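All protein chains but one are shown at their positions in the complex.
Chain nomenclature is as follows: A, B, C and D, assigned in order of appearance, with residue numbering initiated at 1 for each chain independently.
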Amino acid sequence: MRKSNKKRARPTRKLGLPPGSLVHIGEIKTEKPSITLIEYDSHGITETRFEDIELSRAHHATREKMWLNVYGLHDPAVMAEIGRRFKLHPLVQEDILNTQQRPKSDEYTDYLFIVGRCFDFDAETRSLNSDQVSIVLGRNFVLTFQERATGAFEAVRERLRAEHGAMRAHGTDYLAYAILDTLVDRYFVMLDNLSDMAEDLEDAALTRPTPALLAEINRVKHEALILRRAVWPLREILNTLARADNGFFSADTRLYLRDIYDHTVHVLESLESVRDLLADLLDIYLSSVSNRLNTEVRILTVLTTLFMPATLIAGIFGMNFHEMPLLDKPDGFWVALSMMVGAAALMAASFWRRNWLRTR
Amino acid sequence: MRKSNKKRARPTRKLGLPPGSLVHIGEIKTEKPSITLIEYDSHGITETRFEDIELSRAHHATREKMWLNVYGLHDPAVMAEIGRRFKLHPLVQEDILNTQQRPKSDEYTDYLFIVGRCFDFDAETRSLNSDQVSIVLGRNFVLTFQERATGAFEAVRERLRAEHGAMRAHGTDYLAYAILDTLVDRYFVMLDNLSDMAEDLEDAALTRPTPALLAEINRVKHEALILRRAVWPLREILNTLARADNGFFSADTRLYLRDIYDHTVHVLESLESVRDLLADLLDIYLSSVSNRLNTEVRILTVLTTLFMPATLIAGIFGMNFHEMPLLDKPDGFWVALSMMVGAAALMAASFWRRNWLRTR
Amino acid sequence: MRKSNKKRARPTRKLGLPPGSLVHIGEIKTEKPSITLIEYDSHGITETRFEDIELSRAHHATREKMWLNVYGLHDPAVMAEIGRRFKLHPLVQEDILNTQQRPKSDEYTDYLFIVGRCFDFDAETRSLNSDQVSIVLGRNFVLTFQERATGAFEAVRERLRAEHGAMRAHGTDYLAYAILDTLVDRYFVMLDNLSDMAEDLEDAALTRPTPALLAEINRVKHEALILRRAVWPLREILNTLARADNGFFSADTRLYLRDIYDHTVHVLESLESVRDLLADLLDIYLSSVSNRLNTEVRILTVLTTLFMPATLIAGIFGMNFHEMPLLDKPDGFWVALSMMVGAAALMAASFWRRNWLRTR
Amino acid sequence: MRKSNKKRARPTRKLGLPPGSLVHIGEIKTEKPSITLIEYDSHGITETRFEDIELSRAHHATREKMWLNVYGLHDPAVMAEIGRRFKLHPLVQEDILNTQQRPKSDEYTDYLFIVGRCFDFDAETRSLNSDQVSIVLGRNFVLTFQERATGAFEAVRERLRAEHGAMRAHGTDYLAYAILDTLVDRYFVMLDNLSDMAEDLEDAALTRPTPALLAEINRVKHEALILRRAVWPLREILNTLARADNGFFSADTRLYLRDIYDHTVHVLESLESVRDLLADLLDIYLSSVSNRLNTEVRILTVLTTLFMPATLIAGIFGMNFHEMPLLDKPDGFWVALSMMVGAAALMAASFWRRNWLRTR
Partner (left out) sequence: MRKSNKKRARPTRKLGLPPGSLVHIGEIKTEKPSITLIEYDSHGITETRFEDIELSRAHHATREKMWLNVYGLHDPAVMAEIGRRFKLHPLVQEDILNTQQRPKSDEYTDYLFIVGRCFDFDAETRSLNSDQVSIVLGRNFVLTFQERATGAFEAVRERLRAEHGAMRAHGTDYLAYAILDTLVDRYFVMLDNLSDMAEDLEDAALTRPTPALLAEINRVKHEALILRRAVWPLREILNTLARADNGFFSADTRLYLRDIYDHTVHVLESLESVRDLLADLLDIYLSSVSNRLNTEVRILTVLTTLFMPATLIAGIFGMNFHEMPLLDKPDGFWVALSMMVGAAALMAASFWRRNWLRTR
């Protein structure tokens, strides 16, 4: 079973609700939403953490550029307040809360809305997990929304905090790029994990071909497909954003988007290789299984062949004819036994010639 | 057998008829057509139900916007009357009655004609059913035609009736959107059902691989294909309607169409996963079957191996040589039996070492 | 063998001839060409049948619009005379006589040349046959050329003859549409036949998997492919003709072309389903075959298992030891027999537990 | 082995040479280059054959249009002289000598360079051979280069020589068309040969499934692929040349190019059928093989079943109990034999009922 019913988040929860209803769709991965605000310009950086969305109302902007990050999405009040403050379209708010979005980029008059996915590898279950990352890029602000704190963007924050941080001189478009770059870097890590798993499975397919292994191969194939689905649309988004000027990314930053576009193409190609390798595993598995059948039939044949002539010879000398050769010879018994061994040896020699006595 | 001949509606019934002939093609799913008219504007809502199409002629519009819904299509007189009143093209009328249309959107001067499909899941036969839903969107009216009352649009009606119903303030294009949104929401439900069935089939393929199961896998694969065929063209329709202004959908409503376009892309991707899973089931099934063969051949081999040496030993001591060792020893018989058991034990040990005694 | 050499018409007969050579390529399906002329306008209709192409020369047009139909193409003189009269390009004449054309539409200055295929089902051999139908649409005439009289267009003629025939008021473009519509209606009938055959084959694959059945499955797959090849290019032709104004079809008639375009899309999708079903049959067939092998190996195993212990016991009591238990007991023989039956029963019980005694 | 190393021409011979180096790449198929010049206009035709390229220098044009044909490409001096005279680009000269080109069409200022492939069928080895045909179409000349004399264009020459040859009145573009038409006509012949081979292989797969047959199926599949690779790009070339005016083909001749474009589409579709048929052969082959295995296991099972009970009965009456029934009856032996035959008959009857005694 690939995914238990419980884990598969069901978007059907919203059946019949009007569009733009602020209902969180997806697993609840964080106890309490956490809101952090980073304000920065080339002179410096100010970081604020809000315990409560209410408190944030009193806050006044201190610097030119700001990055507001939210972990935990199940409290609609947070979304509603931020949506109101930044004039986000109801459909954007809905998409942020529905964490099963396909990666996409929607352009609005005052901001660009980008949805991506952030992956990490669960070493224990050897499986890939992913969270939705929603990015709203305005003229001088970036909003990011995540299902939980993963530490994925800590390196970006460090670069912002760096004393002579060149990054603070760039616009918020460069910050948005840095966040997307972080997502794409992680895809390479996932790729490595998938490659490792595929190699382990190849060894297993050659040595222990069980139906459970086949199910495991299919599971990894499915994980590779899930990763592909996150990267494929992102590639298209990056291609579009890098090539056309829509006013949100400067020409200079667009060169950087083209760079991560190259990375996504690279990831997709390598992913195609992993998928090919996994598809080949099926053939190796099936070939392993029929090889075993051949070996077993061969053993059966060899045994039958070795014992049948002997049994026949024993049967012959067990017949009750009054006159039979050898029966009254003192060493007749041993002659018969020699005949048995001789027949078996003859057979064995013939098998030896055909290389059948190897068990594979 | 996938579909019995009876259930497969045959469009060949119209062979030779001129185009635009008002003949209902499809199963009759409703005894008597039922016509309901909802008139609304931001001030209020009026609902009327016509027992007979004749009675509707006397009706005069009471409000700015109207939604006329018809259940049951086999009475051509109803179609003819509505067609005459709303000046529908004969080909549109024909398409409404021919309930096997592929989803499509045709633009006419005064109205937009959209065909979609509404799915529901029959829990008893564990199969998907679908009805054609025809939508005619004019400047201030929406006409909908369904094969039978499914209750699918009740939530939309409720939102229209809501006291401060924001929906009544929107144009009829928003109503058409709400109806399409309802269809798409149901595709997610169908997807869940298909996923569940696929998971059940995976378990069965591992444990009970029978040819009947293979037929069942193919049946579910076919149902997934039918759903795909309803969603795929709708995706294209939504993409076109959301992107270009053709005068029927306002710029604001087109944002909402883009939202359900996203949903259809999501459905299609998930459907692709279900189809992959079902295709993998074939491999699992076949692997289960050959695994059983291996097991059976192995049992045969083990048994042959255990009994053959014993039988040979019995044959040897059944030979009629005058002089044979052991025969006259008091415990000769028991020595022979021990030899038999010993040979079998030796063989069994060798199998044990290769893990063959597990039946797996 | 799919097609005998004789039946496969060989276009190689024309090797080395200059282009535009009026040689009939294809089977001769009609003894003598038959030429009928229908002249019509909103006032009435005149039908003439020419025994000989020479006689037609004396004929003078009596009404605005005309439809000239020819059955039987192997007499080049007929083609030459019509070609001369209607100034048809030599390549058009050649294509009309070469009845293996792929459906296509070629635009010339004064006429539009359309090639389609008309199918019928041979109930006896359960196979699809098809004839080329060539249509030349001029400003006020339609020429049609068929390999033989199939009665396919009789309904169109009837509609022209109808007393208040609305059809006579339309231009010849509408007549051309009606002819194409007839071809497409027949594709639905072929689809039904293919579906029926596929369902019969599915039953057979489950119950009687013989190599001959596999050949039959492949034959039906091939017939489905032939139908697809006739419909696929026609879909493209209709799409082009329905969307762009090239002066041959009026805006009104183009709406009707769009309708049959929809039908061809529907046919192609259903055909895809039939092809999927037929591809699945291969898996069912193979699974049926390996199921049989499993059953047979199981029977062998069960039999071996039941008889081997008994045979060993018989062998043991056939040994010639001087002192053996039971041999001198009066009911020793029956004890031995009971041991045999007991061992077999034990084995049978173990198989019973695993459900092996079903032959399935 | 598909192609021996020797036969596979290796373009690697040119590694490191500057572009435009006049080195012949490919097999040498002709001893000595042969150069023929046909000059023609509507008044007549003059044919000249040059034994040596040197002699051609003295030749002066006698008529408006000319066709220079060269067989045999391994003497670079010939190419160099012609290249100099007709001002051919070094890359064109190189392509003419490298006879492994993919079909293509390159436009230069003064001429159009077209590469095609001419096929013939070797009836002895039942395989397809092909030569590169290079065509240079200038305003009033056509140059053709072939690897050897195949007689493929003899019919074109005959049409040029014909007394009232309409062909001489056409421009050289029509001559180029006629040459391409000849190539395409030959593809139909190849198609027939491939079809015949596929049908023979189908019979063999059903009756004699040996690994050698599988290798043969793959060989024919490969030949079909080679043909496809020659036709596919030619189709594209013809499509381009027929549709756009590039100054080399007149509007009238372009209609004829459209005709051979149709032929290439037809060839490609039929080729697709042959490839499908060949792919199906693999399934038939594998099914034939497993059918044989089933038959053999069935024979083993039947034999085992018939002899095991009899052997057991013999064993039972060979036991040494002092008191045993039947042993002392005069016809005891015959009763035992009857029991054996009876058991075998019972078993045989059970198999008869299941239709197992057919060897199929």
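Going forward, a residue touches a chain if its C-beta (ideal position, glycine included) is under 8 Å from a C-beta of that chain, and two chains touch if they have at least 3 such contacts.
This one's a predicted model, so the numbers in the text were calculated from it and none came from an experiment.
Of the candidate positions A:L17, A:A149, A:L225 or A:I316, contact with the hidden chain is made by A:I316. Although one chain is not drawn, the whole complex shows that of D:K104, D:R126, D:R157 or D:R258 it is D:K104 that touches it.
Mapped onto subunit A, the footprint of the missing chain covers residues 155, 159, 167, 178, 181-182, 185-186, 188-189, 192, 195-196, 199, 202-203, 206, 255-256, 258-259, 262, 265-266, 269, 273, 276-277, 280, 283-284, 287-288, 290-291, 293-294, 297-298, 300-301, 304-305, 308-309, 311-312, 315-316, 318-325. Looking at subunit D, the residues touching the absent chain are 1-3, 5, 8, 10-12, 14-16, 18-19, 89, 91, 94-95, 100-102, 104, 106, 210-211, 214-215, 218, 221-222, 225, 229, 282, 285-286, 289-290, 292-293, 296-297, 299-300, 303-304, 307, 310-311, 314-315, 317-320, 324, 326-333, 336-337, 340.
By our rule, only the chains that are shown with their structure count from here on.
The chains other than subunit B, linked only through touching, come apart as A | C, D.
Annotation: the subunit A:subunit B pair of sequence copies touches via predominantly different residues, less than half of the used numbers being shared.
The rotation relating subunit B to subunit C, fitted on Cα atoms, amounts to 70°, rounded to the nearest 5.
Chain centres computed from CA atoms place D at the largest separation from subunit B.
Rounded to whole angstrom units, the spacing between the C-alpha centres of subunit A and subunit B is 27.
Between subunit A and subunit D the centroid-to-centroid distance comes to 44 Å (mean Cα coordinates, whole Å).
Touching two or more other chains at once are residues 290, 293, 297, 300, 304, 311, 315, 318-320, 324 of subunit B.
Pairs of chains in mutual contact: A-B, B-C, C-D.
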